[in-house]
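With one protein chain held back, the other chains of the complex are shown just where they sit.
The block that comes next holds chain A.
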Amino acid sequence: MAGRTMIQAIQDAIATALARDPRVMVLGEDVGKNGGVFRATEGLQERFGEGRVIDTPLAESGIVGTAVGLALAGMRPIDEIQFLGFIYETMDQLASQAARIRFRTQGRCTVPLVVRAPFGGGVRTPELHSDSLEALFLHTPGLKVVMPSNPYDAKGLLLAAVEDPDPVLVLEPMRLYRLGRMEVPDGFYTVPIGPARLAREGEDVTIVAWGPTVPIALEAAEAAAAEGVSCEVLDLRTVSPFDAAALTQSVEKTGRAVVVHEAVRSGGVGAEVLAAIHDGAFYSLLAPVERVTGFDTPYPPPAVEDLWLPTPARVLAAVRRVMQA
């Protein structure tokens, strides 16, 4: 056990995967000699060699497309897309190739592929470096999407993704990479893909969050507690497929819910969470469910991004609204 930041936990997970499974390869831009622009692969090329930790040419579609072939032919590639916004370059390979090969071949061929990508706002990046695009992939049958919110889950989910027989996107909130440390076990362990995590227990309102909005939800819950409102915080961890049972269970107890995500509002994962609450806990609802999200605009330039992002204050305001309804 050691205190690790999220980025260190991710580096440790990749090192663990490379060490225990000779089929694992790491592909990406600047992942080799440079150790990744965020240092997620720091020291791994020296340790495992240029044949397994590979600086690819600058082509995301190439990185994913060749990894599909590698995975089909027996390898276990872990791709890094330098920033999630650049995953648009891979849409055909990811959404219409990797995600569909099992279906198209009726199980004859499979693509055990992991694609990691940092994302999320609040770190003053240029355009397309901060976009939250998880909804695109929830809408892509055949892909799984995990979004850790802390170092322990980041390592465990990444190792589970490498073990998974299907393509898994691991979306890593940049803002949390170095925000605090946590005890993370050495060696191999997994956090199962699918189950949500109860990040805080409460009675009155369920706040649903994932990835970068989990700390925001927790801060809002703390502020609500000071006003006598008890919030439960559910960290989805896996966005596709997400844990509708845990969601239903929580909302049946609290009767109120606020969903928080950084991605744009319309067609966001939040809308799907609302649908799941409607399906599973409709008769327990005491108030309409609230969403606290990015606006329906492109992710804005740094000078105004703080006005765009969900904040604890915005979540608290939504909590008050559901309490007053």
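What we mean here is this: a residue touches a chain if its C-beta (ideal position, glycine included) is under 8 Å from a C-beta of that chain, and two chains touch if they have at least 3 such contacts; residues count from 1.
The rule is simple: contacts and distances are computed from a predicted model.
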Chain left out of the displayed complex - its UniProt protein name, from "Glycerol kinase", "Anti-sigma regulatory factor", "Pyruvate dehydrogenase E1 component subunit alpha" or "Amino acid ABC transporter permease": "Pyruvate dehydrogenase E1 component subunit alpha"
Footprint left on chain A by the chain that the document does not show: 29-30, 32-35, 37, 55, 57-59, 61-62, 85-86, 89, 124-129, 223, 227, 265-266, 295-298, 300-309, 311, 313-314, 316-317, 320
